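Then we have subunit A:
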Amino acid sequence: MFKNKKLAASGVDTTEHAVAEPDRDQPWKELGLKEDEYLEIKNILGRRPTSSELAMYSVMWSEHCSYKSSKIYLRQFGEKVTDQMKEHLMVGMGENAGVVDIGEGLAVTFKVESHNHPSYIEPFQGAATGVGGIVRDILSMGARPIAVMDQLRFGAPENPDTSRVVHGVVDGISFYGNCLGLPNIGGETVFDSVYQGNPLVNALSIGAMKHEDLQLAKASNPGDLVILFGARTGADGIGGVSVLASETFESTGPTKRPAVQVGDPFAEKVLIECCLELFHAGVVAGIQDLGGAGISCATSELASNGGKGMKVQLQNVLLRDQSLTPEEILMSESQERMCAVVPKKQLKAFEKIVEKWEVEYSVLGEVIDEDRLYINWGHEEIVNVPPRTVAHDGPVYDRPVALPQYQKALNDDSSSSLKRAENATELAAQLMQLIATPNQADKSWITAQYDKYVMGNTALSMPDDSGMVRISEETGLGVALATDANGKYAYLNPYEGARLALAEAYRNVAVTGAVPRAVTNCLNFGSPENPEVMWQFKEATAGLADACLELGIPVTGGNVSFYNQSGDVAIYPTPVVGVLGVIDDVARRIPSGWQDDGNNIYLLGNTFDELDGSAWAKDLHDHLGGQPPKVDLAKEIELAELLHGASIQGLIESAHDISEGGLGIAVLEAALRFNVGARIWLGEMLERDAIDMTAALFSESQSRVIVTVGREDDVKFQALCEARGVPCLRIGVTDATSSMVEITDVADLKLDDIRSGWVSTLPELFG
Partner candidate 1 sequence: MPKIIVEIMPKQDLLDPQGKAVANALQRSGNKEISAVRIGKRIELHFDRPITDKDMENASAQASSFLSNDVIEDVVAITKED
Partner candidate 2 sequence: MKIGVITYPGTLDDRDAQRAIRLAGGTPVSLWHADDDLKKVDAVVLPGGFSYGDYLRCGAIAAQAPATKEVIKLAAQGLPVLGICNGFQILVESHLLPGGLIRNEKQHFVCRDQKLRVENNNTAWTSLFEENEEILIPLKNGEGGYIATDETLKMLEAENRIAFRYLDTNPNGSMNDIAGLTNERGNVVGLMPHPEHAVEPGFGPDTDIAMRSGVDGLRFFQSVLKMAVNS
């Protein structure tokens, strides 16, 4: 399988050979390294690397594993942090996933990751193994994984290749997530031609645990055993990490066909139960899951994190394919494998548990009191490196940054040039058209393929604004999670776009009654070798870090995915932001649509004429230009605190945040949620905010939410808004007897008519 015939023919390349044959030609370029990186390796080792060492460095120093182009910017997330923000943080960035204290001695760990490139090549397995990978990260923190979410971005809906990717990805997530028994509690699906050759598949997982269950990925006690367990090692994904994620696609299609990773969710389910039993039995001193870069990563990271070293017998690895060379074994990305550090005296107990679950394992070696990683193949030494240089001290780039040449023209091209609807008929037509576009349409065709019931703790899931799961059955303590991103906003203004994504996720958590507490992110960008993309990245990370500081919630971990481009065309910068919130009792949760008759509908927040980058502009007029909506984070905080306070007092029956599509879409969604009509009047709003009806319906101004309040709570609620200085305007009343949404001066829309367009879009495209 290994491409370079020279290496295969000469047999195992040992450290002895490396010294004896210093001038051998090595395929550092084919493995994705740059010349200066290769020279640096020689410098570190004082000789040329063996082919195994070369393989290790090439995968560990790849963009995907080393974050070499993003490190200098990601530091901000750890630096722009106050002590108050760190109050609930038990584990911050740098570990497999962040861990947040939620009270009652309980903690939650969560993270979002990308699996973009594999999902274009092999959508089913790419998406499936994406879920598998993030779940293992959560498991390795000592938590029981309790839910998943996914953020999907596909190309133009009518393009036949989009269907290929959509089917594969949704089937893959469904297959893997459902077999693991994890409820899928939300996410997002976006269609835009910019993602045609580069679909984005981001997967998030959350896990729950008691404080004392926390596990870390370090090997710190000399003498402890290093044990690889789970699935056998095969040829999956060889070269995937260094070759695939650090390369862009040719515009003719998916030409690269290295061995794709193949997932087995049954093996992972068994692994989850086995690991949890191992953790609770206290037999494990450190644990690392094997993801990108497989054994290379697990061994070097465990050693480096623990500040010690390791001695490994690579021939002890249980193989699925006996023909694998040592280099291939080191690079293999076979799924469903974990690496445990086990004190010798716990070995028997360890063996008993893995045998009970019929999980295979092999002792690879042990921790040593030396800052060195030795790997032997039988009697031959094939790796002898300082672990830190592999795992943590990889190259750090400060890549050139340049304002995109198109930026000024793009920002000058405001949507104000677009013709607006001139009468009620046109407005109504646009609203009906917009709700049926793929981006606004009902996503049930996708979400019905996911299990939302398993584990019995799902309090909210799609289509509500956040997913919410109960953590404690005794007290009802739970967490809410929302993930958001808007590539159009970020393309217009990456700094603001990142702030807006955070604001939206923050708001989506607040509308459920939960209090936002922590952040994760998945930064999807084009090639870092393109200075314009690098500028976008620099701006977006600064925007996100500054916004987190302002909102007072820290980034606990995340992921960067570069090279999302076909030829020269990069995707929109798409920073996906996830916000986790805590709710003391999930019974208090607020749904996104109204269920009751005769409740007043209130619009919180002010509306401005902000149609640049909106769904109205892009999906109805194919226009993208100008500046994204402004966001005032102080207002978002006030709004969130109001919602929380009102929720504690039980004043709010439903709350739905206004985002893509504007108020018009939000109202229709809230009505469709439980099929309850409403009468809406926007006259006062037009006057108070000095806007026209198009802006009223379609503007994407921030810090706005529609809530419904029972008649008996009206006075209290309005007083609360006034006291907190949150603009509050009654814009309607719910009507359960009506099968209509009547919007004065726009139209009387039948719910059935709205629904029929809304539910049929995706099945017609993909069913």
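As a selection rule, all candidates are chains of the complex that A comes from, given by their letters.
Assorted remarks:
Going forward, contacts are C-beta pairs under 8 Å (C-beta built on N, C-alpha and C of every residue); 3 or more make two chains touch, one makes a residue touch a chain; residues count from 1.
Since we're looking at a predicted model, the values are computed, not measured.
The listed chains 1 or 2 are all part of this complex, yet only 2 touches subunit A.
Those residues of subunit A that touch candidate 2 in the shared complex are 171, 174-175, 178-181, 264-267, 269-270, 273, 356-358, 448-459, 470, 473, 586-587, 591, 595, 674.
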